[in-house]
Structure formats: C-alpha cells, structure tokens
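The complex appears here without one of its protein chains, the remainder shown in place.
This part shows chain A:
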Amino acid sequence: MTPTPETSGAARASLAVGLATAAYGISFGALATAAGLDVWQTCFLSLVMFTGGSQFALVGVIASGGVAAGPSAIASAALLGSRNVIYALRMSPVVGSGWMKRIAAAHLTIDESVAVSTAQSTPAAQRIGFWLTGLLVFVGWNLTTLVGALIGNLIGDVSAYGLDAAAAAAFLGLLWPRLKHLQAQAVAVVAAVAAALLTPVVAPGVPVIVAATVAVVFGLTDWLGPRTTRDTEGAPLA
C-alpha cells in the first residue's frame, strides 16, 4: 500500500496509543496477582480475554469475594465487555468480509483500536488505524502484564503496600474520560452509592451487578441525556 498523509497519520496515532496503553498492563498484572491469580492466569486473561475493563472488573470482584464470587465476576466482565458489541458493529464495514479476518478483528476490537480507527478520515487510514492499534496494544499489553505480574508476585502483601487503593485508582482512571456528560456523571454517582449501600446486604460481587441496572434505567429513559443538556444551555440541536 502506498503511504498517504492520512495513512501515515493513522500509523503515528496507532503507535502513540499503543505505547500509552501498555502502561496500564503493569498495573493490571500487579493487581491480578494481588487478587490471587498466578502469573499464568494473569497472562491468560491478557492473551485470551484481551479487553482491559473486563479484566480489571473480573480481578476486582475476585479480590473482594474470592472464587465464591465467580458468577458475579463473570457477569461483571461480560457486562463491561458489552460495549465491544457496539464497537464491532462500527468496525464491521472497515474490516470487510472473510471469516478468518473477522475472527481476528473480533479479538482486536477494544476501546483503543476503535477510537483510533473512527478518528481517521479515509477508509485506508481507518483500516490501518484499527489493525495497527489493535496489534500494538495486544503486544504491549501482554508484555507489560507479564512484567506487572512478576512485580506483583515479588512485592507480596497487598494492603501493606496500598495495592488495593491502586485498584480503585485504576478503575477511576478508566472511568474518568467517560464522565464528560451530565448523564454519565449522574449514572456514576447513583451506581457508586447503590453499590456501597448494597455491600453489607448482598453477597460479594452482586452490588456491582445491581449498580449496572442504573445504566439500563438511565439508558432506556434517556434521563438527563445530552439532548436535554443542550436544550437547557440554549445551544442549537444537531
């Protein structure tokens, strides 16, 4: 393929995002081993599950509820992975036909590859953005997961070193860029309060699942949706 300004731009964006995301892998690896996973299990998640939010969620639920919270851990990971369905739909025309290609694309369908791809202006640049970002993040994420898991194994006892607080801070880092609209902020506050209040009442892992229903209620009714915000601010509707 002949490089154009658009495709080189897509390649540069892929590289930048790939490097930045690799840093998250260290914290994932350390937190996973702190939650009780061994190095193999930690690396298995990054290789096979390969969707950061779900991996952090699974490990978070196991950390608080242990293996007994397995069903909640699986449900949390799957619910957090549900946005990948929407991403895959968006990438479907970019990826094109062919079963092997679509299966490979499915594995690489994550926040970062979709974000870089959709930011490109030409079809060729969108393709490069998706595949290159997906591959670079896959390699970087898996390498740094291993490093993080080895570090986590070395430093041992969790709470003495503050790794449990690091887990909360990592979740906050994943949440922060998604809080731009009033609706998302309201969902976050209500979900957090609901999860905290339910903690003493229901089994570990369940509060987080119940908190997810907050999203369903707000999403179906579009309560406090961006459209309402624009109306009250008097800006023109798109």
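Worth pointing out:
Methods note: a residue touches a chain if its C-beta (ideal position, glycine included) is under 8 Å from a C-beta of that chain, and two chains touch if they have at least 3 such contacts; residues count from 1.
Convention: contacts and distances are computed from a predicted model.
For the chain that is left out, the UniProt protein name among "Branched-chain amino acid transporter AzlD", "Secreted protein", "Sulfite reductase" or "PepSY-associated TM region" is "Branched-chain amino acid transporter AzlD".
Only one of A:Ala16, A:Val139 or A:Ala192 touches the chain withheld from this view, namely A:Ala192. Listed here are the chain A residues that touch the chain not shown: 20, 23-24, 26-27, 36-37, 41, 44-45, 48-51, 53-54, 56-58, 60-64, 67, 70-71, 73-74, 76-93, 95, 102-103, 105-107, 109, 159-176, 178-179, 183-184, 187-196, 199-200, 203-204, 207-208, 210-216, 218-220, 222, 225.
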